[in-house]
Each structure stands twice: as C-alpha cells, then as structure tokens.
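Notes to accompany the following structure.
All protein chains but one are shown at their positions in the complex.
Each chain gets a letter, A, B and C, in the order it is written, and its residues are counted from 1.
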Amino acid sequence: MQMNLGLALKLIETARAKADEIGVPMIIAVVDAGGNLVAQQKMDNALLVSIDISLNKAYTAVALQMPTHELTSLAQPSQPLFGIHNAVGGRIVIFGGGFPLKADGTIIGGIGVSGGSVEQDMDCASSATKLLAGILKR
Amino acid sequence: MQMNLGLALKLIETARAKADEIGVPMIIAVVDAGGNLVAQQKMDNALLVSIDISLNKAYTAVALQMPTHELTSLAQPSQPLFGIHNAVGGRIVIFGGGFPLKADGTIIGGIGVSGGSVEQDMDCASSATKLLAGILKR
Amino acid sequence: MQMNLGLALKLIETARAKADEIGVPMIIAVVDAGGNLVAQQKMDNALLVSIDISLNKAYTAVALQMPTHELTSLAQPSQPLFGIHNAVGGRIVIFGGGFPLKADGTIIGGIGVSGGSVEQDMDCASSATKLLAGILKR
Partner (left out) sequence: MQMNLGLALKLIETARAKADEIGVPMIIAVVDAGGNLVAQQKMDNALLVSIDISLNKAYTAVALQMPTHELTSLAQPSQPLFGIHNAVGGRIVIFGGGFPLKADGTIIGGIGVSGGSVEQDMDCASSATKLLAGILKR
C-alpha cells in the first residue's frame, strides 16, 4: 500500500473531525514516503505558523521514522540530539503532533498536525493513525 | 465574503474534476488574501515540481493582484518587470496557471494549478474561478 | 524495481567510465523517486559548482519527469516555462545532463551529471541510462 490523495484526504478528514470535537482550529498535512506533500488543509482561524509546522512535523516523522514527540526529550540541552532542530534547514520539529504512517511495517508517509497544544495536536494526528490502522486490518 | 476552507476545497474539487477530464494529474493550491496556504492537493502521479509551483502561482496571483499569465510578457527581457521572478525568494511564477480570486471587487485569495502544459493548468484553474463567479451570482 | 544504493553505484560507475574516456572530471548524482539523494561522487578536479548542479539535474529530471535538456527551449525568454529555473528555490536546472530513470514505465529516480559541456554531461548520463535499460531487459 502506498500513499495516495484519496487516503491522505481521509486521514485529514479524520483529524479535522477530532479538531472540531475539541474546538480548536488546526492545520493538517500529509506527506508521502519521500517526505513530499500530498495534501494540506488549514481550518478557518488556525494559526498561520501552523502551515509550516504541520508540514514540517509530517516531514520530520518520515525523515526520522519516528513520532515527533519522541524527539522532544532527545533534543533537549545535554541530550543526544540537541541541535537537530537546526540541522536540516529548519525543517525538523521536535515537539509532538507528527507521526509516521505505516503499512505492513513500511513507512508510506507521515501526518503532521499543528494549531493547538501539543497534546491536542497529538490527539488529532493519532485519530488519523488509528483510522489507517483500521483500514489496514480490513 | 472571505476565503475559508470550505470554499477552498470546492474550488480544488472543481479544478480536479477538470484535470480528471483532460487526463493530467495536477497539483492545486488555494491561498487566502494574505497569500497564505488554505488547502493544497497533489493528484496521484503529479509532478513533484508542481508542489511548489502550484502554491507559488496562487501566491503570485495574490501578491501581484493579477493572473500569472499576465506576468509572462511583463517579465521578459527588456520588459518592465524583467527579473521579478528572482526578486522575492523565488516565489514569483511568471507563467500561466495562477489566478486571483475576487468577491465584490476584492481579492479574497488565489488559486494555482501546475502539472500539465500552461494551457492545461490555466484551464483547470479557470474552472475554479468560474465556480466562484457562479457562487457569487446566486 | 525500486532505486537502491547498489543500482545507484553501478549507474555512477558507468557514467564515470564515460567521463574517464572523454577525459573530463565530472560530478554524478543519483536520486530516488522522491527526489532524495542516493549517491553522489565528485571526480578529482571536477568543478565545485557541479556538486549542486549535478544533484539538481537529477532532482529536476524526477520532479519534472523529463530530461533536463528538454527544458532548455521551454524555459527560454518568450517560451512557455520561462522563469521556471527560479520557481522552486533554485533547484530546477534547465540545461542538459539530467535524465529520469524508468523501470516498467515508472520513474524510479533520476541521474544528473555536471562538469563538462552540456553534450559531454549528457553523454555520461546517457551511458548510465543505457546501462539501466540493459539491466531491465535481462
């Protein structure tokens, strides 16, 4: 299974539904396995800064093959990856809200959500990764 | 009337339908009056380069308040705006496929389409501007 | 068939052999279908500028799904894509030496060669695309 626009739109719709539920406007981005944008949506009144952050969260999750919240502790001062947020032209996001998207153990893309608190961003993104897990189980 | 996600998705859907009709995978971007992304979609197998170009066409149409194909002649060597494609960090596109989106004489955003020939890109983007005109007449 | 390091190194070795034959030091880059670097080699005394140009040629060939020499005429003043060399952060190269790499009609990556005249660059890159064609025929 590879990333495609149809899947990306379903994932974004799911994350948006969660954002609507908690009442926070989000920006949601999905990239493919090469880190390239497939789809992105800005909910009305979402933070402008979240355009770049959501896309970069999705990119980071693919580029580092891990959820962005796992980077948070690793990138603190004195920790092994301190400084990584500056090592790739500013595209690495080191707080939560980005998740790799996997099918059969392979990364097919990533999703990034930005606009609320880190926990809210993660909740919205997680709802999309759960949808994918459900699709894959069928 | 202001740009919002609901409108942006309708505009993109219309441009996608046109792209499907002519059989060319496109990338379509809609920005708001501030030139900021509202939504973007990459149809499967569309050119990677069109991710940036579609978004930059939409941005250019808002930033210069004109369709990008009107820039083509203005930006030729010896013409008044020669060099403008280089003047804003590489975000100005000087060939067709980007249109400002207007309501009541005011620019509310822009649409950019990339993936086919310039004429094909313009056709897809125009189908979306016509949809907007129809919505506004109601 | 997907791009992998083993294939990339064979393609580069072939292009290098051609460069040795014509006596011009080249830089050769191979990217995957996502436009991301797989391998790059700078022959001794090759032009520094060719580091970026070879990689960007390979990227351009994938991102636009065409050999870079086909862009040359399209991107001249008064032609349809004039300005494209500035539309994507300076990564688009509009002269020869970049080729998409295809397997079964699908683009699996791209190769870019820089260091000599455009014709010499194209000769070296072509020797690699011919190798790939031979491998696929087996």
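One rule holds in what follows: contacts are C-beta pairs under 8 Å (C-beta built on N, C-alpha and C of every residue); 3 or more make two chains touch, one makes a residue touch a chain.
These numbers were taken from a predicted model, which means no experiment stands behind them.
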Interface partners of the hidden chain - shown chains only, full complex considered: A, C
Hidden partner chain, touching residue among C:Lys18, C:Lys42, C:Lys57 or C:His85: C:Lys42
Touching residues (missing chain, whole complex) on subunit A: 34-35, 60, 62-65, 77-78, 80-84, 86-90, 92
Residue numbers in subunit C that touch the chain omitted from display: 4-5, 8-9, 36-44, 48, 51
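Following the convention adopted for this analysis, only the chains that are shown with their structure count from here on.
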Distance from subunit C to subunit A - Cα centre to Cα centre, in angstrom: 32
Inter-chain centre distance, subunit B versus subunit C - centres from mean C-alpha coordinates, in Å: 30
Residue numbers of subunit B (touch at least two other chains): 48
